[in-house]
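What you see is the complex with one protein chain gone and the rest in place.
Letters A and B mark the chains as written, and numbering starts fresh at 1 in each.
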Amino acid sequence: MSKLGVFDIAVRYGKVPAVNDLTLHVDEGERVFVSGPNGAGKSSLLKAISGAAATSHGRIELDGDLLTGRPPEAIARLGISMVPEGRDIFGSLTVEENLRVGTGLRRDAEAVEEDIAEIYANFPILGERRAAAAGALSGGQQQMLAIGRALMTNPKLIMVDEPSLGLAPKIVDQVYDTLCTLQEDRGLTLLIVEQSSLRAARVGGRMVLMRGGRIVGEGNAADMVDRDALAAAYFGQSPEKTETAT
Amino acid sequence: MRSQHATNRLASYSTPLILAVLLVGLVVLVAVFGDRSLARTAAETLVRVTLVVSLWIFVGNSGVISFGHAGYMAIGAYCSAWLTLKPQSKALFLPDLPEWLMQAQWHVLPAAIAGGLLAAFIALLSGAAILRLSGIAASIATFAFLAIVNTVYSNWEGVTGATSSVVGLPRYVDHWVALGWAVAAIVAANVYANSASGLALRATREDEVAARASGINMYRHRLLSLVISGFFTGVSGALLGHSIGVLNPDSFYLGITFISLAMLVIGGIGSLSGAVVGVLLLSVLIELLVRAEQGISINETQLALPSGSQEILIGIAMIVVLIVRPNGLTAGKEFKLKPQWLRQSRLVGAKSTN
Partner (left out) sequence: MSNLAQLFFDAASLGGLYAMAALGIALIFGVMKLVNFAHGEYIAFCVFALIVPSTDAVAVMFLGKAPALILIPVILGLGAAIAVASEYVVFRHLRKADPVAMMIASFALGFVIRNALLATYGGRPKAVSLWPGLNTPVDIAGASVPLLQLIVILSTLLVVTGLALLLKKSRIGLEMRAAAENFTMARLLGVRANRVITGAFALSGALAAAVALIMVTQTGVADVRMGGQIMLVAFIATVLGGLGSLPGAVAAGFLVGIVSVVLQAWLPLEARPFRDAFLYTLVIVCLLVRPQGLFVPASAKPRV
């Protein structure tokens, strides 16, 4: 049974179309990368799933529940959590308060404390700075906090928009290690926007390629890199360059 | 053969023409068929057109809501009163006026212009400070400006008569005079809106940050539009004073601020036509409601709306328009001649677009 189902959706901002005729299925426990150039509509796809952007056509389901038309807070309750592009940390709140914002929908108070303890165990720096304003953290620390914060809603599916944005390659390695470990431990489903297909291939998983609001290719990330390289030869854009640019 | 650009430009200059024809038509109808009370209503309405069009020159182009325009009105109104009242009554009611002002007995037209100029000057001073703030903060500061003017004029006993009314202003403003100023304001508004400054300012309305980044000097354009707006607002104040013959600081406070903003919002802040349409529509509505408050008798039963329902209903109408049609009734569109009509032939026009 497919966990997340996106059926023929369209997203537009005013008259500007961002996503068109897009259909996508993500299975339970799967790891799917969404790749493609700037403006391809990757973020818009994630926003449509999370309810942050309205769809003008089509429907989205999670385990048979219809998500389309629901407000973001209701979608969060159904088990979807999001780490947005640019992370959107609450800079004036403390690190711990950031983690606790997303616990309002949970009724298992003890498990909440355990989850927080676990996040501090995984990211000791967050534990050390739990009472500090989150805005003072470094970019990499903020990314870890955003991932931890997304976990605190106890989701089934986590969507991460460009986790490597603005981070040094070594930190990006760490971020992906963390995401993969979490996925194994908790049986999470991951939907990740990643511009670098090389990176996606290295981490491993399925990859869909978007361009102009549509899916233009789909397959195993490792196979896709070669095809992407081929496409790059035609379009004059090297995948290496995209890697270094991000 | 004209380029599309030129015909579009010409089409945008047709807006004041259409609006002026509309107003002239109304006044001629009133002059031919109406009685004196209708003529009075027409004059009041046209004074409001002058006011709301002046308000639009600033608000419509900058996107910054001003709560302070009633202040500029008061400044213009009192200035014109100082210049036109008889020296004897000034000596009696406004004893602290300086000697030259006490003796002044100007003709009404230069007095109205002087009122506008003084208001424009105060707009320059106050705007120089207020417009350094960003949108919402600037709006709040205009509200503070209104309170400053009201406080000063309500307490400056020997110069403004404080809260006791100034009476005896020459009541020269009939529907023809008001029409003249309304048309002048409309033409000025259109010329400004289509000037380089007006176009640049409207570009900033959508996105303050982006406009700032693109190097548009928003501050200077806002200030210029406020000064022009202040001039005609001051004149509209003078006209109001000389149409009712009495001045009181509280006539230039929250009530008129509310009505003029309601007219602008209901007609549509985005266009000059919206400002005029809003005034005409609400003036008709107000007239009907005033009559309804006085009571209508149907079959010997007297039906009357409770007093105050006029303001309440207009307030509700304003909220409903904001919810249902946020851009107002005209939704930012202008009355215009179609560019096609202005081209010499459609075929040529079509070619020139390519």
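Points to keep in mind about this one:
The working rule: a contact is a pair of C-beta atoms (placed from the backbone, for glycine too) under 8 Å apart; a residue touches a chain by one contact, two chains touch by 3 or more.
Predicted model only: the values in this text are computed from it and were never measured.
From the options B:L29, B:L109, B:V290 or B:I312, the residue with contact to the chain not on display is B:I312. Of the listed positions A:N20, A:S44, A:T153 or A:Q195, the one in contact with the omitted chain in the full complex is A:T153.
Shown as candidates are A:G5, A:G36, A:G102 or A:P163; the residue that touches the absent chain is A:G102. Residue in contact with the omitted chain (choice from B:L19, B:A120, B:L226 or B:V265): B:V265.
Residues of chain B that touch the chain left out of view are 63, 65, 67, 126, 129-130, 132-137, 139-141, 143-145, 147-148, 151-152, 155, 254, 258, 261-262, 265, 306-309, 311-312, 315-316, 318-319, 322-323, 326. By the touch rule set out above, chain A reaches the unshown chain at residues 50-52, 71-73, 76-77, 81-82, 84, 88, 90-93, 97, 100-102, 104-105, 149-150, 152-153.
Simple rule for what comes next: only the chains that are shown with their structure count from here on.
The distance from the centre of chain A to the centre of chain B, with each centre set as the mean of the Cα atoms, comes to 52 Å.
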